[in-house]
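As you look at this complex, bear in mind that one protein chain is not there, while each of the others sits in place.
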Amino acid sequence: MTLDAHWTRAFIERTADVVTESRAALVELDREIGDGDHGENLERGFSAVRAKLATQPDDATPGALLKMVATTLISTVGGASGPLLGTAFLKGAGALGDASVLDADAVVAFLSAARDGVVLRGKAEVGDKTMIDAWSPAVEAASEAAAGGATPATVLRAASDAAAAGAASTEPLVARKGRASYLGERAVGHRDPGAQSSSLIIQAAADTAEEA
Amino acid sequence: MTLDAHWTRAFIERTADVVTESRAALVELDREIGDGDHGENLERGFSAVRAKLATQPDDATPGALLKMVATTLISTVGGASGPLLGTAFLKGAGALGDASVLDADAVVAFLSAARDGVVLRGKAEVGDKTMIDAWSPAVEAASEAAAGGATPATVLRAASDAAAAGAASTEPLVARKGRASYLGERAVGHRDPGAQSSSLIIQAAADTAEEA
Amino acid sequence: MKKLINDPKDVVTEAVAGLGMAHPDLLTVSLDPVFVRRASAKGQGKVAIVSGGGSGHEPLHAGFVGPGMLDAAVPGPVFTSPTPDPVLAATQAVDGGAGVLYIVKNYTGDVLNFETAADLAEAEGITVATVVVDDDVAVKDSLYTAGRRGVAGTVVVEKTAGAAAERGDSLEQVAEVARRTNAATRTMGVALTAGVVPHAGEPSFTLADDEIEIGIGIHGEPGRERVPLEPVDRIVDRLLGAVLDDLGATAGDRVLLFVNGMGGTPLVELYIAFRRAAEVLAEAGIEVSRSLVGDYVTSLEMQGMSITVTRLDDELAELWDAPVETAALRHGR
Partner (left out) sequence: MKKLINDPKDVVTEAVAGLGMAHPDLLTVSLDPVFVRRASAKGQGKVAIVSGGGSGHEPLHAGFVGPGMLDAAVPGPVFTSPTPDPVLAATQAVDGGAGVLYIVKNYTGDVLNFETAADLAEAEGITVATVVVDDDVAVKDSLYTAGRRGVAGTVVVEKTAGAAAERGDSLEQVAEVARRTNAATRTMGVALTAGVVPHAGEPSFTLADDEIEIGIGIHGEPGRERVPLEPVDRIVDRLLGAVLDDLGATAGDRVLLFVNGMGGTPLVELYIAFRRAAEVLAEAGIEVSRSLVGDYVTSLEMQGMSITVTRLDDELAELWDAPVETAALRHGR
């Protein structure tokens, strides 16, 4: 599929579906090392996003649609993940400008700006056991794939695989940011819920891009 | 044993021992149809009685010793059973006057005055599922035995057996006085804790009288 | 049993000692015998009000000692009425020559022990009047029970009687205010879980995971029925329905609506219940002109609540509004 506004809408809808399906699993991850609301928070946010999507003008660009996601998440999610994911989408959308179709470089620019936005707000580094552990490897894998001349869909798949591995890599870690940082050694053995949800979002982007 | 001051002291001590041994069982009975404190209440009272017994003058009469039990129970037990049992001992002691030895009629007078004291304060009738269901049959059995010429010890044994049967007879009843009255049908199948403890007290009197 | 206590035997004395340390400006405590009185000098010529009963219902009664409410409170052992001795000692400590009113919740033990204390006080030349509170509509008031129990409505009675005493009413007048408040007050409660009496170490009763007890008493005495857990709006409808029925409340009445927590239920739930109760009253044309929400008459860590409605006339409303300054209830300026 061409990564145009049509793809953007499909990506947003699939993300909303995935978040709904994963609500309980994300709550459970957050219950183990946080406060048990992450799935609930994201579902609240993406339900609002789904509702707003229907009211977007037909000629909305990918950047405009993703900016709507950003502002909606910021106004509806709350918690730590609301401003962080919201900023990710806001900065990512900004990197797309008015483009009506995303090429491989645009995909990299989106992911990279999104990651930088999270770092700007949350000050976390790779290895702090946060959503950065999904976003950062995704950016690197995407850059590498794009540099190798991959299609936009392949770039997203590379990013998605790396994000999934990154989410898994949080399991053995001690957290140094967010609520899980209070657990010390006790966070070891549990996956970070924000890294997991970020990986699911990037995976939704890749899955949608591969559709006919 | 002659029912003199020596017997009275032994009876009081044995009662205190029995109450301590039965504390948990009485708490459990009261937990089922009351508020779970009856064993605790009586133990607090009879510990105080035990302590005071040691300080009674050597020449204290049975009546004086039992009056000490009465006032100590009134000042230390609390709850419903404190004033009720306290009044039982107070009126029972009053019926003994200055007697230094209790004959069969005195035993009947003690039990009868005690029972009347409980009725005076608590207004319960036989069948209301209260301690009256132990005291009343005890008084009747004692009167009958005394009328038949039994020894004081035999009179007490008759009273004790009747009190035990009376306590058991509360099991199928619905309560009409005290906390258990709030249970309605749900009190059925449970023994009244106050009837049980009154039966234990009368039994302690009989057991002591039968000792060498 | 998980509790923040030391030896179960010391629960009451240690808590009363802590109460005295926390509120030295308001309260003076006696530990032997156990009672709590106002820190201020006793009001010569003012009627004194003494209440008390088993512990485990905090802040009742000691949390209501202070200007505008009680003069003394006598906490017994957990769930056990105090004996007459500390009641008498408290009575002597606060009598200012104008007589003493006992406010007693209707339980056999409380009634009998306060009765004896009153006899002893009268023997010492102190005039005592007693008002028995019996606001719990869960219990049918009949020959076949010990009568209705005194529960959360006790706070309302202690408040209006306290205000009447403070404004200089005579013993007979203060008792009359207390009786009138009691007559205008009805309560019904619900339990989701049981409290654990420290010396018993086990829950006072057992409810299945999806079961609640409608009409619970504040010592865990059972109520009218056990029903499956349902939305709080339905529970409020049951409790308030019984309360309004029994009170005979009708459109145009002005009431105090009091949602009381049993100790283990979070405040957020009490406000959800209050919302529904206020809606039901509004629909019935009954005006909620005063309100109270919080844990005032508890049953250890029991989860649950009760709903109390007091029908107000101008005088009762004024007495409710009068200034009060106690550890657990403060208002008015």
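The letters A, B and C name the chains in turn, as written, and every chain counts its residues from 1.
The rule is short, and it goes like this: contacts are C-beta pairs under 8 Å (C-beta built on N, C-alpha and C of every residue); 3 or more make two chains touch, one makes a residue touch a chain.
As the structure is a computational prediction, the values presented were derived from the model and not from experiment.
Engineer: With touch defined as in the header, list the contact partners of the absent chain among those displayed.
Structural biologist: Within the full complex, the chain left out of view touches A, C.
Engineer: Specify the residue from the set A:I12, A:L53 or A:V77 that touches the hidden chain.
Structural biologist: A:V77
Engineer: From the list C:A48, C:A89, C:A165 or C:M305, pick the residue that touches the absent chain.
Structural biologist: Missing-chain contact among the listed residues: C:M305.
Engineer: Can you work out which residue in C:E58, C:D85 or C:D253 touches the chain that's missing from view?
Structural biologist: C:E58
Engineer: In the full complex, which bits of chain C touch the chain not displayed? Write them out.
Structural biologist: 2-7, 11-12, 14-19, 21-23, 55-56, 58-59, 63, 190, 192-193, 195, 209-210, 212, 229, 231-233, 235, 259, 263-276, 278, 288, 291, 293, 295, 298, 300-301, 303-305, 323, 325, 327, 330-331, 333
Engineer: Please give every residue of chain A in contact with the chain that is not shown.
Structural biologist: 27, 31, 34-37, 40-41, 44, 74-84, 121-122, 174, 176-179, 181-183, 186
By our rule, only the chains that are shown with their structure count from here on.
Engineer: Between chain A and chain C, what is the gap in Å from one C-alpha centre to the other?
Structural biologist: Chain A and chain C have C-alpha centres separated by 55 Å.
Engineer: What whole-Å value do you get for the distance between chain B and chain C if each is reduced to the mean of its CA atoms?
Structural biologist: 33
Engineer: Take the average of all CA coordinates in chain A, do the same for chain B, and state the distance between these two points in whole angstrom.
Structural biologist: Each chain's C-alpha centroid was found; their separation is 76 Å.
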